[in-house]
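Removed: one protein chain of the complex. Kept in place: all other protein chains.
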């Protein structure tokens, strides 16, 4: 997996976030402050621009650039959190020497590092009704599907791995509906937060759906 | 006509203003500031109370008390104007010695003095879309119907005089609908003031309707 | 329409109770509807009194204090005060060298102040009167009651108040007040009408994309209906209306005034456009106020008031003032 694929991924996130902007904002209006869609739209739009201005040479550098851009441009809770997720993932790849190609298994480990960064910063556990409820199962699915060394090679299985991650994220997001929020703005509502999908979890599902499409899409070159 | 009849008159005005409070305020909302009904309700309510607290000994004193109360309690444009109308009418009777009984002809001349006071203070002419457009024709009707010395005696004709005044006031009020206001708040609207009945003219019609009922109603004693 | 009130009948009294509790440096008579300086009249200083219907807060009571008014009397909502109030307020403001009545040009206010002035004169108080009529939405012609008094009232009360505080005699305070009024013009635009506590319904209905141009501060409909547009264009409409009536140049005192239901952030947006357009005209914003100063209950919208400053007027504007709503230099 190279910078071209990851660039398609980030571009895909920007597109799907733009397309789902109103929906995400609606979700945030119900249990938050109605800006999540706008925040991410601003952030990933800026990330795509940053990638175009100075195309990074390695997946690690790319993820760090995206993370830094989100931190600098989004604000709110999701900015530092999504930003940390991408930045820590990039830093993990950096610690491995920033090779121009990474295997799905390596990406899985990088995203694990990103997840750890998110939980360290936001100290949310699964079940708290946050993006972690989509991010954690997605990372787990990707890890297990890429665990066997063989897996990394077969393209078919590779796809399955990202399909597994995408559906795990989606399932995780939907699972937040009955939850009572314990973190973030939604926690102010206490029991009233139940019955609504968490906007950050919903956007996280979009992130992994975009990853799957990037893997499936051969790209224009 | 004695203080009992005039007290019935003022009480009648208070009742009909209360009953038409919303309508008068509606009219004022269209071309003014939506308070005419409230203003007069407050004013004539206070007048009735004042009459109850210290029942005046003569029609003149009664009209002066009502006028003073309106000036002190109503505010707005209608307060000083209606107040002046009643006070000047009362002062006219005072200048004649404040007899305990006045003839319809004397009341007509008193109301003429009231009308003069209104036009002196507000400098509105007929056709300016104000209370004057109801008050002036009403006073003229009363004057002409009570002109002949005989008239003052025959009770039947007396009623006719007040019927004439009441319907002149009503016609005058309705005639304000097409007018473009040149005085008061409605004048701010210029041409936009046409098509609405003037609230002050409408309330003036109520005043003369109440006078007619007071004349017709024998009273409880 | 939900309002933070106890009853439509007690709105003014209840609000005055609150004003009293919030401002120990004011003497407030909620029943008599009189607000004056707690320290009483200043001997040898010309007194300044204003008043009018309530619903325009902070006008007038919020401008009672050092450097501005000595007393104010609020009437019922949108209903000009009654003469007795003015007489009492004038007494509370009388430092022995005359009292200036600041009267907004509305038939009701004019008539009641007139009756009041007669009564004050009978009591031997020297009275001068300044009529404020700055609203260019109304043509100043014999076919109207004349231009309305709106935003310029704040300028007149501040600047005349400074002159009085500075020891100017009644004639001079009145002259300055009239000069400020003569150099000031206003224009207001409503996005939504206000709702009076008694009627409970908006004084006029605007569609989702309609606005009211040249609106009055009593919920009176304005000059005309128009289509909603962006802040820059609305600022232009208001400023151009003012400029048409009184060409703007040199140093200008500008107020972008909220009508009661408009958040400050929107007023700053309008002010940015006003300032830009003014400098485009070779005039400049020498002094300014942005906020709610002459409101119309919960009306959404704004008004722009411009005053052509002279050096003297600028100096008087800068002079110390200490009131609930205007406060600087002290």
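Labels for the chains are A, B and C, by order of writing; each one numbers its residues from 1.
Criterion: a contact is a pair of C-beta atoms (placed from the backbone, for glycine too) under 8 Å apart; a residue touches a chain by one contact, two chains touch by 3 or more.
Just so it is clear, the structure is predicted and the values come from calculations on it, not from any experiment.
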For the chain not depicted, the shown chains it touches: A, C
Residue among A:59, A:90 or A:122 touching the omitted chain: A:122
Contacting the left-out chain in the complete assembly, out of C:63, C:204, C:302 or C:317: C:302
Of A:51, A:71 or A:207, the one touching the omitted chain in the full complex: A:71
Residue numbers in chain C that touch the chain omitted from display: 2-7, 11, 14-22, 54-55, 57-58, 62, 191-192, 208-209, 211, 228, 230-232, 234, 260-273, 275-276, 285, 288, 290, 292, 295, 297-298, 300, 302, 322, 327-330
Residues in chain A touching the chain absent from view: 25, 29, 31-35, 38-39, 42, 71-81, 121-122, 180, 182-185, 187-190, 192
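Assume only the chains that are shown with their structure count from here on.
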Whole-Å gap between the CA centroids of chain A and chain C: 56
Inter-centroid spacing, chain C versus chain B (mean Cα positions, whole Å): 33
